[in-house]
Each structure stands twice: as C-alpha cells, then as structure tokens.
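Below is one structure, written out as structure tokens; the observations come after it.
Here the complex is missing one protein chain, while the rest keep their positions.
Our next item is subunit A:
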Amino acid sequence: MTTISKEKLTGFYEDMVTARYYEERLQEEYLVGKQPAFDISAGPIPGELHLAAGHEASGIGVCHHLRDDDTVTAPHRPHHIAIAKDVDLDRMTAEIFGRETGLSSGKGGHMHLFDPEVNFACSGIIAQGCPPAVGAGMAAKKRGEDSVAVAFLGEGAISQGAFLESLNLASVRDLPVVFVIEDNDWAISMPKERVTAPLDGSRRADGFDMPGIRVDEDDVVDVYRAADEAIGRARDGNGPTLLELQVHRRMGHFMGDPETYRPEEDQELAKERDSIERLKEELRSHGVDEETMESIKTAAHERVDEAIEWAKEQPKPDPDAAYEDAFVNPPSGVTDTEPEFDLAGGED
C-alpha cells in the first residue's frame, strides 16, 4: 500500500478546511437579505446554492492526484472539487457573487464554474458532465498525452442515460477516464434505496467491463489510495475505472431546503461522521501537533475571507454584457465580443 507522507496529509487538511470554511462563509453570505422569510431572489448571492459540506474527502482525495492538464467535470455541488483542482478561488467567488471579474463574467454562477486554466467545467444538468469527460479522455489518447479526465457525479445521477452511455464508450475505447460517484445517500428528498438498484453503485462497472471500487467510509486517506489506483490505471493507458465514495450531506440539498423528508437521526449521523475530524486523528498519529493544525486552518480561513472580500468589491456586470459571449465568432447582427481571457478551445 502506498505510504502517505505527512506533507501530503497536511495538504489534504489544508484543502479540506478551506472547502469547509468556504461553504460556511457562502452560507452566511447567501442568507444575507433572504431573511426572515426565505426569498431565493434576494441578497448578494443570487440563485440556488448547493453546498458540499461533508463531501470534502472525495474531491480532495481524488484531485490531489491531478495536474492542471487533467480535466475535471463537476456537477451542481462543485465547490470542494473546484478548490481541490486549484480553480482560481477569487474569480470563482466573484462568479458566485455574480460579478464582472468572475470566472464566467457573471453569466454562469455557482453551478457553472469554468476555469480553462486548470481544465475545470461544471453542469447543473444531472450526469451531463460525463460525456465531455469522455471527450477529454479521447483527446488525450488521440494526442498521445498522459493526461486523464475525471467526471464527478452524485449517486442519484447514476441512473441517468448519459452516465451509462459514457461508461460504455470509455470502456470500449479504453479511455483514460475516472468516474467518481459521490454517494451521500440522498438525491434531494429521495433516499437511494427508493430509486437505485443495486445500492452499491460501483457495481455498475461490472456491466461495462471495467473495474469498480467502492470506499465505504469518507476517509480522505482511503479515497486517496483508491484514486491512486484508478487514476494510475488511466494515466498508464489501461482504461477507465468507476469509483464510488461514501460521503455525507451535512446540509439540505440546496439552501432553503426544509429537509422535512429527512429523519433527524440521519442528519445527526452525517454530522458525526466528519471526515475532517478523522483526518485530524490521522495527522495526530503522524505527530502533527494541534498548533500546526490550527495555524493551517487559520491561514486557510484567511484565504477564504480574502477571496470573499475581494469578490464583494468587484464591479457588477454592465447590463449590455448580457448580449456578449453567445458566440466567439458572432454572426452579423449579433453584438461582437472581445474575449478577455484566452480561449480554451479552438478559435477559427
């Protein structure tokens, strides 16, 4: 079994406390102006907000194997994955606040974060990040590069056609793709036993002739080891893997979700099984003292606070910008656009 260095572990810790605190701060900011009667259209952060507290072990354990040239597609609950993939935190935050300097100039918002610098993309439509990940794997293979693609999706998404079709295509073409199921037991209000068979999602791999691995506890070290195998296989040209990781949803599905469908014990359990606390135990056993952990956490919190402050000071987009960006090469009669950042795809 691969040994994991103290530096690696503290790296996990740094990202996990960053992601957790980021969610806490977003929650606070999101609720500004939406109280006392929750009004989704009020306040500084517009639209829906899906928080990922309790999912950290998955995003961080997987993405710590990735380079900037590896592709990640994330679903509607993307922040922890984005942080672990080194998406620009300032511009991501500005995007969530709907500001001009946001990753997508305020057009996309929290479910549609695009950072071509680190090959990160999102979609709010269930499982629809899977086919583009297969495409990224195809491009890498055709070009003879050793980059890999990772598609994240929830356990509720694994009955979606796009996912199943993607497994098959990746398998028959032996593509360097890893599919990561984040199993938090719930798809909004639907518990997985009501809508998914079998309960172990990694068994979907059997039907597509690829390896399936399930990690039962949301332990970042276990996740890191499992991802090592899966991503290693992809990078070495040995094809796709399906990885299912148990995580927990500490919050409602989205902000404003009353969670009346969810037994209180289940909510409590989700909070008890805290992957950050688990990792702290691991760090202690490696001789990392409380002071060191505290200072990592403090620095992480500062970084988050700075990103949020910076984002809030950013200008709001000019209304006329609404007409830009539908095309990079606008047909006549359509407002022209000057891309401010380098284009990721072809530009002819």
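Simple rule for what comes next: a contact is a pair of C-beta atoms (placed from the backbone, for glycine too) under 8 Å apart; a residue touches a chain by one contact, two chains touch by 3 or more; residues count from 1.
Everything below uses one rule, namely that contacts and distances are computed from a predicted model.
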Record-based protein name (UniProt) of the chain missing from this complex, from "4Fe-4S ferredoxin-type domain-containing protein", "Acetoin:2,6-dichlorophenolindophenol oxidoreductase subunit beta", "Na(+) H(+) antiporter subunit C" or "Formylmethanofuran dehydrogenase subunit A": "Acetoin:2,6-dichlorophenolindophenol oxidoreductase subunit beta"
Contacting the left-out chain in the complete assembly, out of A:32, A:125, A:269 or A:299: A:125
Who touches the missing chain here, A:162, A:220 or A:283? A:162
Residues on subunit A facing the left-out chain by the touch rule are 37-41, 46-48, 98-99, 102, 104, 106-109, 111-112, 123-128, 156-157, 159-162, 187-190, 194-196, 256, 260-261, 316-323, 325-326, 334
